[in-house]
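Just below is one structure, and these are the notes that go with it.
Complex shown without one protein chain; remaining protein chains in place.
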Amino acid sequence: MTDATSSHRIPPAEQETGKLAQSRRSLAIRLLIPAQVLLVFIVAFPLIMQVFISLTWWTPLDGDPWYLAWMSWNWFDNYTYLMQDEGLWGSVGRTLLFVAVAVPIEFLLGLTLAALFYEGVFGRPVLYSLILMPMMIVPAVAGYIFFLIFQQTGPLNTALSVFWPGALDVNWLNDTTRAFIAVVIADVWQWTPLMFLILFAGLMSVPEDQMRAATILGANWRQRFFRIALPRIKTVIAIAIGLRVIECFKIFDMLFVMTGGGPGVATESLSLFLYKRTFQDLEWSYVASIGITVLVALSVLTAVLMARVKKKDAS
Amino acid sequence: MASVTLEDTSKTFGDFTAVRNMNLAIKDAEFVAILGPSGCGKSTTMNMIAGIEDVSGGTIRFDGADVTNVPMQNRGVGFVFQNYAIFTHMSVRKNLAFGLEVQGVQQGEINRRVEEMAEFMALTHRIDAPSGSLSVNELQKLAIGRSAIVEPSIFLLDEPLSNLDAAFRERMRSDLRQLQRSLNQTMIYVTHDQIEAMGLADRIAVMDQATLQQFDTPENIYSRPENTFVAGFIGAPSMNLVRARIAERDGAMFADLAGREADAVALDDRLSSQARTHGGAALTFGFRPEHLRISDQPDAGTLAAQVVLVELVGRRKLVHFSTGQTRFVGSFDRTVSLRPGEAANVSFDLGKCHLFDPNTGLRLRLGEDD
Partner (left out) sequence: MTGLILRTLAVAFFAALALLPISWMASMAFKPAAEWTSAAGGLTFLPKDPTLNNFRYVFTGNSPDQMVGLDRTVWSPLYASLLTAISGTLIAVICGTAAAYAVSREKINESIGLSLLQLRIFPPLAVMIPVMIMWSFLGMIDTWWGLALIYGIVTLPFSYWLMKAYFDELPREIEEAAIVEGCTPFEAFRQITLPIVASAVASTALFIFILNWSDYLIALLLTRKDWTTIPVYMNALATAASGQLYGAKAALGLLAAVPPIILGISIQRFLVRGLTFGALKQ
């Protein structure tokens, strides 16, 4: 006798919301699909393949297709080999040295530039664009530019020979120490502007009133900069250095074009080492194992850093 | 201790004039308020005194010495910003110590004075807290303490109390006055709140549209305003300014406020002399709401008006009147019985009323002391 629907009546508005929320959710799910497909296809799947290959002796020289790699299964031989591979560790050490030298120089120069701009200069817009130009140059092209510059009879030596006649005898790219210095100079040239860009943006975000208050209290430039500005941009500094360290560690283009890793292995970074093993020696399964090791190491590192950052945020 | 003098000081930003030919002589150890509506140029004036803004023209002197081109670092003034500009990445202690540290004061001396100031500002219990965690009221006190600790002879405050809640504002007002007296400083205080200015200052500089309107004691600003702006700005509710037709009848001067010649108000001797000397047929008649009376009988000194609205504000009753042509407000005791729609006869406490030139807005006066 009672109307079956009346006892289950849902107010129209709620019904609407339920449907609406549903359709929004389904849109979101569908919008995510392309990115997820890309990640699975080009990241997840190759990763599995890489692990698979790293446990074998396989190389393309075998002539067999990759999925038959299981025929030369060797468990962890690649991994134990890489632990002792002097070439590998040499390149890692060299890369770390490179980062440890180049990044601080870029930071200090970038900070100096940012401070100069912050205090004010004439023609700021023009100078700003000019200073930024090096980092917009294609890295491979920048590598070539410095290849030209560091030629023994190139412009650098020619210019220096005005002061030191012996300069024209100095060989840069074929001397182990000088080649390293040359690539550091090239990297500093290209990426100091990036440091400058980020640090300057950070300085500009320091509240002007606080700087004024400090000045009125009698602080000079140095006191304002080191007691007010710099402490306030700690996060920005961390981001700038973090970004630069990561990119610098991956360096390939510039070195490959400028020195090819030479002379010998003087400027062979990790990426260059991997390149040579891949294309000159065709030791693909070995490189695969190194790749997995690097991945694991970096993942652990980022996880640890993330945890520390989260802890800091929480406190 | 220092006097501050502005001589023909002006400031322009491109086409826009922020401060126009300012002449201001502030005495040593005086508490001066710079009062005016938004955009009148009061903050810019203060910024020029501090050295935050360069002067476009004219001179600024401290104790006679020309400081117009002295950078803000070296002027030795104290400045409290409207948003306090506290160094939020430092603790309260470090904020207070900053001014002393940059001057190279000894650490022991710094600690002593910091603790003294913290006590004076009632911040001792928070002295090692990060300043970002302070409440608005505490930030205010810290801002003042940070500037005061270096004992500047000239203390500038830019609307320091406008962010505070009303109860706290009262407290801070008396604290500031106390501070100024005990340190014997020249204090210059920018505000748009006239009650604050009237209550705190020895003298008030009223500004409007980049120009100084009047620089005088609160008493004079209230009872002897220079022009219609000052008259209308000061007082809450503000002075009624009504256009009046002036006519002479039977040897006496009359002000017609309602467009009804028969109902013109007879002026007293003082106002009559002013009107005669001026000679114009129309003047602005100014009277404060509190200077209105209700008369039983209409006579030569009263004006017939109708009550339009009655408001209860605090202890007073505000009654809005209309004469058909003009409207004005009267402020009476609560006991007065008037209701909307009623007719009333209002009379004026003429000794406290003023006449202003209708074109220039300047107040009419017989001599310097009027």
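When the chains are written out, they are named A and B in that same order, and each has its own residue count from 1.
Simple rule for what comes next: contacts are C-beta pairs under 8 Å (C-beta built on N, C-alpha and C of every residue); 3 or more make two chains touch, one makes a residue touch a chain.
Keep in mind it's a predicted model, so treat the numbers as computed, not measured.
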| item | value |
| --- | --- |
| Chains in view that touch the one left out, judged over the entire complex | A |
| Residues in chain A touching the chain absent from view | 20, 23-25, 27-29, 31-32, 34-36, 38-39, 42-43, 45-47, 49-50, 53, 65-66, 109, 113, 116-117, 119-123, 127-134, 136-142, 144-146, 148-149, 151, 153-155, 158, 189, 193-194, 197-198, 201-202, 204, 236, 239, 243, 246, 249-250, 252-253, 256-257, 270-271, 274-275, 278, 284, 287-288, 290-291, 294-295, 298-299, 302 |
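Everything below uses one rule, namely that only the chains that are shown with their structure count from here on.
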| item | value |
| --- | --- |
| Distance between chain centroids, defined by C-alpha means - chain A, chain B (Å) | 60 |
| In the complex with chain B, residue positions of chain A that touch it | 207, 209-210, 212-220, 223, 227-228, 231-232 |
| Chain A partner contacts - residues on chain B that touch it in the complex | 50-52, 72-79, 81, 83, 85-90, 98-99, 102-103, 146-147, 150 |
